[in-house]
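Of the protein chains in this complex, all but one are displayed in their positions.
For chain A:
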Amino acid sequence: MSALGPALGQVLLLAALLALTVPVLGRRLALMYLSPRHLRVESAAYRLLRLDPDADQHWRTYALSVLGFSMVGVLGLYALGRLQQHLPLSLGFPALPADGAWNTAVSFVTNTNWQWYSGEAALGHTMQMAGLTVQNFVSAGVGMAVAAALARGLARSGRDGRVGNFWTDLVRGVVRVLLPIALLSALLLVALGAVQNLAEPHAVTTLSGATQEITGGPVASQEAIKQLGTNGGGFYNVNSAHPFENPSPASNLLETYLMLLVPFAMAWAFGHLVRDRRQGGAVVAVMALLLTTSVALLTWAEMAGPGSAPELAGGALEGKEVRFGTAGSALWAAVTTGTSTGAVNAMHDSLTAPGGGIALFNMMLGEISPGGVGSGLYGMLMLAVVTVFLSGLMVGRTPEYVGKRIGQREIVLVAGYVLTTPVLVLVGSAVALTAPAGLAGLQEGGPHGLTEAVYAVTSASNNNGSAFGGLTSGTPFWNTLLGLCMLLGRFVPMVLVLALAGRFAEQHPRPPGAGTLPTHRPLFVTLLAGVALVLVGLTYVPVLVLGPIVESLS
């Protein structure tokens, strides 16, 4: 049971860490995405890989690069999974089944990291390192690149639809930002107790004379990038609740911080990229507002502990670790669903009904509070366009955002973006809840069972990856359905974002006029947060009522 003072204190400590570092990293990110200069090692790599790092790609080429690279990533990871028994350090594990390998390949390439398997019982060290750790880095780099391309499109003028170079953006994001921070964080995590070895499980005799198999693995190196890249796929089944992934309250704070660092820094970088830092500040403010609200509500829910089981036990500790407590678990749950991470340090299926509902709602927002490393920024910018468009309708002016006109073609692209995930979530949930193979996976009946299914489809479609873990999802039905949701939920929006970036890059900026809505003031921040909430509300209220809300009231 947590006390209110420390619950507040941990949030303030986290906020202070972010306030100190986000502007520094944000500025660096912006300079990095604008700089024409390459590091010597990068130039050598480009030559070796026969890439032209200075080619300014049309948005279509940029999108084809994203899709081509991701397709190769899916195929490569699928092959590793299917050939696991032949890999070194595979600990004797067999090949993944076809549906499972497909699901995992898509899952890690789309930055979702949904896990149908149990890490310690299905994956060898080579699959974890050469397969999953690699995609943890590059899928994050891809997300950041697409966000940078959109910001560049907004900042440019008369560029014939050219939005930058995907390969340069990818390589820089990974080599200059993700890799150094991950390296440092991994070593910090080991210093705090996370394991890092290449050992097989080995037996020890416990105090009671029983045998316990102590597992090993390259855990810290994966944990660091899994949090930093808002990926979320745990080395072990229980993810960051495992003492070897997240040994102490201090490591818990570090891992929570890592989830938030890059998403906020990308939003800050946006201001630098469009040469108006107030715009970045406004985006950061909306993200922080939504995140703070959900942290407060989730913390309240878990500390108050409503519901039959928490009331009988005297506290909501089912599925939580003593070292994190209710407050440390609630903060993490809000952060992991608000970013598109999906790592867990408590079992979301056992959260209180309002707590689980808020986690679900965070994902339904479309991962913008503050969202994934790149998807958070571009998701929020899409909603910013919707907001200026709606405001424009009200006053009868042509809407514009940071100097770019929002015409018919632009708003059609944005509408497509805003509708994609809700369609996936609602259609996917409907399929899961009508197919016998879908219902077969549910652990519980009634509203909680409904939430288990909807949570899974929402998590996959929004590329989050957390789960109501009672759901048995390692079946051909669920693996296939969720794989499709992850794939479409990642790449359809990305292509629309890049198309919009191209449109913006073509336009010449127009100076703000009397009818221009300033997009850096508190009024706009409030409007944008409101638009995000209303859009989710209109789309998902029925299913939220039937799931977590009914359960809360029962």
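By our rule, contacts are C-beta pairs under 8 Å (C-beta built on N, C-alpha and C of every residue); 3 or more make two chains touch, one makes a residue touch a chain; residues count from 1.
Note that contacts and distances are computed from a predicted model.
K.L.:
With one chain of the assembly withheld, which option in "Potassium-transporting ATPase KdpC subunit", "Heme lyase NrfEFG subunit NrfE", "Succinate dehydrogenase/fumarate reductase iron-sulfur subunit" or "ABC transporter permease" matches that chain's UniProt protein name?
P.N.:
Hidden chain identified via UniProt as "Potassium-transporting ATPase KdpC subunit".
K.L.:
Which residue from A:344, A:426, A:453 or A:535 sits in contact with the chain not drawn here?
P.N.:
A:344
K.L.:
Which candidate, A:15, A:83, A:98 or A:129, sits in contact with the chain we can't see?
P.N.:
From the options A:15, A:83, A:98 or A:129, the contact with the absent chain belongs to A:129.
K.L.:
One chain isn't shown here. Among A:187, A:390, A:419 or A:546, which residue touches it?
P.N.:
Here the residue in touch with the unshown chain is A:187.
K.L.:
On chain A, where is the contact patch with the chain that was removed from view?
P.N.:
Given the touch definition above, chain A has residues 1-2, 5-6, 9-10, 12-13, 45, 48-51, 60-61, 64-65, 67-73, 76, 118, 120-121, 129-131, 133-134, 137-138, 167, 170-171, 174, 179, 182-183, 186-187, 190-199, 201-210, 212-216, 218, 220-222, 236-238, 241-244, 247-250, 252-253, 306-310, 312-325, 328-329, 344-347, 349-353, 356, 443-444, 446, 448, 468-470, 551, 554 touching the missing chain.
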